[in-house]
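These notes are about the structure you will find just below.
Missing here: one protein chain of the complex. Every other protein chain is in place.
Lettered A and B in written order, each chain numbered from 1.
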Amino acid sequence: MILEIANYIGIIAFAISGSMKGIKKGMDLLGILVLGFSTALGGGVIADLLLGKTPPTNLTYLPYPLTALISSLITFTFYKIFANVGKPLLYADAIGLGAFAASGASLAYSIDPSPLLVIMIGSVTAVGGGVIRDLLSNEIPLVLSREFYATAAILGSSIYFILRFEGISNYYDIIISFIVTSLLRIIAMKMNWELPKAIKNK
Amino acid sequence: MILEIANYIGIIAFAISGSMKGIKKGMDLLGILVLGFSTALGGGVIADLLLGKTPPTNLTYLPYPLTALISSLITFTFYKIFANVGKPLLYADAIGLGAFAASGASLAYSIDPSPLLVIMIGSVTAVGGGVIRDLLSNEIPLVLSREFYATAAILGSSIYFILRFEGISNYYDIIISFIVTSLLRIIAMKMNWELPKAIKNK
Partner (left out) sequence: MILEIANYIGIIAFAISGSMKGIKKGMDLLGILVLGFSTALGGGVIADLLLGKTPPTNLTYLPYPLTALISSLITFTFYKIFANVGKPLLYADAIGLGAFAASGASLAYSIDPSPLLVIMIGSVTAVGGGVIRDLLSNEIPLVLSREFYATAAILGSSIYFILRFEGISNYYDIIISFIVTSLLRIIAMKMNWELPKAIKNK
């Protein structure tokens, strides 16, 4: 129930982030809808494909895609307002990151409890949409070059695996992993955490 | 039968468009073949993956890939001629768009008659190849930023869903959806239809 709400918060936040990017790139209404949709639901679609779950839930369970499309449409209509609410959006995005990572990891575990697969699918569910958004916008995916973002999803998915492996029931494991991932992301934003680079920034 | 012919017209038109792009980007023969192939058959491959139909028909039913490869090879050889036949190619492309959207929507409906899935798969079958072409060419996918193109595929796939849902037999539904999609695209070209943008072009 908490996770369900967090999932919708994530879909809305991701759809807004995707459609804002489309607007900035000068795309038309359709491009903006596609970008919002892909950012919100693309990670889950890739995860389902990797797990052999076809057709993907995000395309057949209507409330999710409808939420993404309506959020993108509202962003398109009121984009000047959304351009000024960066901060609250970042929190919503962190909540979505945690919810997506926890749901993805849980789904993967129930199909094949291989540790790497669970961590991978949790992370792909969480950040895959953002990667698609940046590829379609002809940019290097942000998650690969900035900040403690995907790392939070990887740590959160790892925690999910450990909890479930240790026999924590299939509810607390999701909630704990969701909260830890989102908190990690929020703390990382507040503290400006960064991962090391091989070459220093110019 | 009509659809089968339209499908081949689409494969040829899409393969030419893909290999022309490869030629313009200075790719070698292989890159040009890959681009022609992906543009012509990539949408159908993604659609099959999303529907769990593996291996994808476009890779196992030989006449389709052979048509794409031969078309790309001919484009490579006579590229100067093809550079000057833009207009007829646009019509062939519109016919392909309609044929691909109708076949994709029909396949999706027979696997899972969820409205969004049918519309999505129809559209992906029609425009997915063009998106791959532009990603491989390091450009923002044209279908996301220009013209009434993907929109025609979305409308055509929606019409397919409605017709089939209303009980129109599995033949007229395809033909009508194919013709409507192609006509919409051609009219849109003639009339310079465009979708609204949030930010006006500079």
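Note that in this section contacts are C-beta pairs under 8 Å (C-beta built on N, C-alpha and C of every residue); 3 or more make two chains touch, one makes a residue touch a chain.
Computed from a prediction, not measured in an experiment: that's the story for all the values here.
**Q** For the chain left out of this view, which of B:A13, B:L49 or B:A101 touches it?
**A** B:L49
**Q** Which candidate, B:A13, B:L35 or B:L195, sits in contact with the chain we can't see?
**A** The missing chain is touched by B:L35.
**Q** Identify the residues of chain A touching the omitted chain, counting contacts across the whole complex.
**A** 49-52, 108, 111-112, 114-117, 120-121, 131, 135, 138-141, 143-146, 150-151, 154, 194-199, 201
**Q** List every residue of chain B that touches the chain not included in the displayed model.
**A** Residues in contact with the chain left out: 22-32, 34-35, 45, 49, 52, 54-56, 59-60, 62, 65-66, 76, 79, 135-138.
Criterion: only the chains that are shown with their structure count from here on.
**Q** Through what angle, between 0 and 180°, must chain A be rotated so its C-alpha atoms fit those of chain B, rounded to a multiple of 5?
**A** 120
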